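Of the protein chains in this complex, all but one are displayed in their positions.
Letters A and B mark the chains in the order given here, with residues in each chain numbered from 1 onward.
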Amino acid sequence: MNTATETGAIALTPEQVFDSKVDQEIRIEPRDWMPDKYRQTLVRQISQHAHSEIVGMLPEGNWITRAPSLRRKATLIAKVQDEAGHGLYLYSAAETLGTSRTEMIEQLHNGKAKYSSIFNYPTISWADMGAIGWLVDGAAIMNQVPLCRTSYGPYARAMVRICKEESFHQRQGFEILLTLSRGTEAQRHMCQDSINRWWWPSVMMFGPSDDASPHTAQSMKWKIKRFTNDELRQKFVDICAEQVKLLGMTLPDPLLNWNEVRQHYDFGPINWEEFWSVISGNGPCNKERLDARVKAHEEGEWVRQAANAYAKKHRQ
Amino acid sequence: MVKYLYGDYGDREQVKAGSGEVTLGSADWPLWEVFIRSKQGLDHKHVGSLHAADAQMAIENARDVYTRRQEGVSIWVVESKHVHASNPDEAESLYDPANDKIYRHPTFYNLPDELTHM
């Protein structure tokens, strides 16, 4: 409600100030007034994103000790390490909203917080390092680039940093597949098999269809999200359908077809049953991933305690 | 041990009654703000935060995390609880008065185009 001040000027309510900033593309900063729901939505989204980066280190980390050349080994370590960095930037951004990393990690470990379901699929061949880079990181980038303009300042700044580093990930992934696609028969088979397994989970990464996505409208209004799930998904399919030709491989979708009228690729129906099932814990590796995170955290507890104890003893 | 959250002292609803403090467990490391001079001649700029048990560790982490090993940079870290921030509600009184002192801004002065190096 507006109130007249002594000078007769109209003072705006905090909510109006907030709305007008968002409308004018002025970033919201940590100490600015913001609606509770906005804060909650952000904490949920940013922490999920952070958890995805951290859990996402595991399926690729699997192959660090088995990488087939020294160059691949080094780039894979660098990539997984980047993901740790991205998780860290994002946890930092979420912490500016008043939720500590400890709380967020607890929520991950006790199963309350979600992370991207894609990481519940197993990495069973070296080609999966390529497919993850190309498809999974490709899908992630498509989601992330618009977030560089998201309305919350610390989140947007973290995303700028992340996007700068992500393009290296996608390129290294595609290069792995390209090398396999030009290799022996066995390698070509490895490559196609991996694309077959990662394609649909990647398409699902954009989340439920717009008509089944309850949060989208409000998030669009607040400019936390900038495109709908279906818009981004279509863009992803269009790009990959062309790129796969460079590999001489195919995407596992018999209905994939260029539509002259829409100027987009049509694609087959998504298996939403699988999507919801993996989200609710029935993916091939849900338990392994979470167990690995919990184990690392618990085994690290004495280390973190020791460093604190030492710092306390020697603080002046 | 207590922990202060960056930009969140005093009045935030998640934070315990007015204190701006969150209890820190024995295995939780405090939060540090990181400032980096990316190049000689530039100011230090706030780049983000991280958790570390002590200042030395915070500087080393900042180097690993935020500079990815580039040399010739300078890093400042400060424990987040030591950052005092202005209240955005007072922003008008803090910053608006300067708005009418436009002579402080270089574009106030109309100078001939031929004048260079200024």
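Note that in this section a residue touches a chain if its C-beta (ideal position, glycine included) is under 8 Å from a C-beta of that chain, and two chains touch if they have at least 3 such contacts.
In this text, contacts and distances are computed from a predicted model.
Trainee: Leaving aside the chains you can see, what is the UniProt protein name of the one that's missing? Options: "TRAP transporter large permease protein", "XANTHINE DEHYDROGENASE (SUBUNIT A) (Purine hydroxylase I)", "Putative NADH-quinone oxidoreductase subunit N" or "Phenylacetic acid degradation protein".
Mentor: "Phenylacetic acid degradation protein"
Trainee: Which is it among A:Pro14, A:Gly248, A:Pro284 or A:Gly300 that touches the chain not included here?
Mentor: Candidates A:Pro14, A:Gly248, A:Pro284 or A:Gly300; residue touching the omitted chain: A:Gly300.
Trainee: Pick out which of A:Leu12, A:Ile26 or A:Ile64 touches the chain that's been left out of the picture.
Mentor: Per the contact definition at the top, the residue touching the missing chain is A:Ile64.
Trainee: For chain B, which residues lie in contact with the unshown chain of the complex?
Mentor: 29, 50-53, 56-57, 60-61, 64-65, 69, 71
Trainee: Could you list which residues of chain A touch the chain missing from the display?
Mentor: Those residues of chain A that touch the unshown chain are 54, 57-58, 61, 64-74, 77-78, 80-81, 84-85, 87-88, 91, 126, 176, 179, 182-184, 186-187, 292, 295-296, 299-307, 309-311, 313.
Note that only the chains that are shown with their structure count from here on.
Trainee: From the mean C-alpha coordinate of chain A to that of chain B, what's the distance rounded to whole Å?
Mentor: So the centre of chain A lies 27 Å away from the centre of chain B.
Trainee: Which stretch or stretches of chain A touch chain B in the complex?
Mentor: Residues 29-33, 36, 85, 88-89, 92-93, 95-102, 157-158, 161, 300-301, 304-305, 307-311, 314-315 of chain A touch chain B in their complex.
Trainee: Over in the complex, which chain B residues touch chain A? Could you list them?
Mentor: Residue list for chain B touching chain A: 1, 3, 5-8, 12-15, 22, 25-29, 31, 48-51, 53-54, 57, 65, 68, 85, 87-89.
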